[in-house]
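Before I ask anything, here is the structure I am working with.
Note that one protein chain is taken out, while the other chains of the complex remain in position.
For chain A:
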Amino acid sequence: MLDFSTAAPAYNLIAFIGKAVLALLLLVLCINSADFVFLKCRFHYLKLIETLWLHCLPISSGLTSSPAYELIFATICVHNRQEIMKWNGWGYSDSRFFFNKKGQAEFTGKRYRLSGLLIPGLKDWFESTFGANLQHKTPAILNSSAVLPPTLNDAFVEELKSTGIPISFEAEDRVFRGHGHCLHEIFALREGKVGRVPDMVVWPSCHNDVVKIVELACKHNVCLIPYGGGTSVSSALECPPEESRSIVSLDTSQMNQILWIDEKNLTARVEAGIVGQDLERLLNESGYCTGHEPDSMEFSSLGGWVATRASGMKKNIYGNIEDLVVHVKMVTPRGVIEKSCQGPRMSTGPDVHHFIMGSEGTLGVVTEVTMKIRPMPEYQKYGSVVFPNFEQGVACLREVAKQRCAPASIRLMDNEQFKFGHALKPQVSSIFTSFLDGLKKFYITKFKGFDPNHLCVATLLFEGNREKVLQHEKQVYDIAAKFGGLAAGEDNGQRGYMLTFVIAYLRDLGMDYYVIGESFETSVPWDRVLDICRNVKARIVQECKDKGVQFPPLSTCRVTQTYDAGACVYFYFAFNYRGLGDPVHVYEQVEHAAREEILANGGSLSHHHGVGKLRKQWMRDTVSDVGMGMIKSVKDYVDPNNIFGNRNLL
């Protein structure tokens, strides 16, 4: 066993000083805007400092290429995350796209590889794809005073205060935790519209804190909504407007410790509030990783993953969350549920873990999880393949899945996304130049025969020991060649993955210029992949036209995961809403139609985003009446008074 806090780090002194100064600065900021909560629970300072301390450590990395995200420091486990994160958009406040005076796109900040770079192609792509115009701006309106004063349950507050667990009634804290990242949520915030938000926020710092909070909530009949990273895209965090009780947001961010690492069994016990990037970094320091990397890993939390049945990019090696979890502890109104041992598999009736995974905060709070860990891979290699068309690309992925030789990640973008990726080429940067030139040459020489309006790209990520990776790589490229695929270089692939972390920022840029959009996903049997891609994209275009959208929408997709029996498909859809009276309503109608189309084509309601409130109208058809009854009876038993009243799923 390894005690984490005593691990002696080696660090670069200068870097340390620089970072420490920044950390201090941040602390000061925290105190300035500090609410009385901070003053009440001083020991949290200590924890915060400790966290910052850890974050100041240089990333120890045995990787040949470092992870696609790379932050200077990350401190989103602080109470008031809104200090460093946008309250009405995606990600860090300092990181955003904008069009400079010359009309060139730039990405600000210093956190990402794209930060500080110009992206010359974006403007043209943006304008021609959406018919958007840089003259037509729709800036966000800042108006946090619209928040209604909290409805409080005084007895509950009193007793809670006596436990010393930090709480807040501040409008900003409440608004920040009253939404996820669905388009309608962000759009409303940008317009300064705030609906029902939690009445207060509470920050437990350990399992026992949660037990106390849940007990009090039951005793005083208040509604609890667990809050992890806030990256939900299913309206799961929205407060039900019909809820008349006091709503308490239970923010898990202070439960962010790795409690132990078991090197013999390769597992780690982790508190559920830890966010993905912290978990990976902390484990990396000991030479391990979980390998669970959802695109939202900078901000989403372990508890959130469990609660939504999340899926990571590298699931082919590491598995999805359900494959990674060995043991879970959840606090429910009935008490604590957990298994008595950590056996790798059990035949003990229905697996109770599966009541917990995907429960979306309706049954209780996940507090601690034992997860599988792996030694960090010795070697990582990106790659990419260009196919003459999407059909060939899908056929190749299917073959790769058939031969069960999928790399850690394999993703296939359609032609529109390929072009989009192209538009995001940054101007100058050492790591990009080679790629740029390479690509240019590539087009002229190799791809002459390919129709630029049909070709599509698969990006690949291999991991493991060097020799095996190279072998594996060859196997995959050989298969690709059978489907007309040409290897298109490592940089191309790496860029593809890196872009996944900045793409979420792009929606905010679009919203500055009348463009709204969203992505949604499904899983579908192999024989339907092509049909579903074609039909859903066409349906989106048709619905937009029918609903009076003036400009053809961007309607694109990619296959992001392969399985033995099918694949996960992501759709991206955005349009210019100039001339529409109620763009969000139009947007919702189109998304609704697209989901109906997905279901009619044999796709699932969700592969990993979950159901939340956004998709619950289809739950009954999805799981059958009896299935609904089963879920409902579990809910009725575990939480008869609907303390966990976010009203997801059912």
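As a convention for this text, a contact is a pair of C-beta atoms (placed from the backbone, for glycine too) under 8 Å apart; a residue touches a chain by one contact, two chains touch by 3 or more; residues count from 1.
The rule we apply is simple: contacts and distances are computed from a predicted model.
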Practice item. Mind telling me which option in "Glyceronephosphate O-acyltransferase", "NEDD8-activating enzyme E1 catalytic subunit", "Short/branched chain specific acyl-CoA dehydrogenase, mitochondrial" or "Dynactin subunit 5" is what UniProt lists for the chain we can't see? Key: "Glyceronephosphate O-acyltransferase"
**Study point:** Residue of A:Gly116, A:Gly287, A:Gly319 or A:Gly602 touching the missing chain in the full complex
**Key:** A:Gly602
Point to revise | Among A:Ile532, A:Ala594 or A:Ile631, the residue in touch with the chain that has been omitted | key: A:Ile532
Review point. In terms of residues, what is the contact footprint of the unshown chain on chain A?
Key: 527-528, 531-532, 534-535, 538-539, 599-602, 621
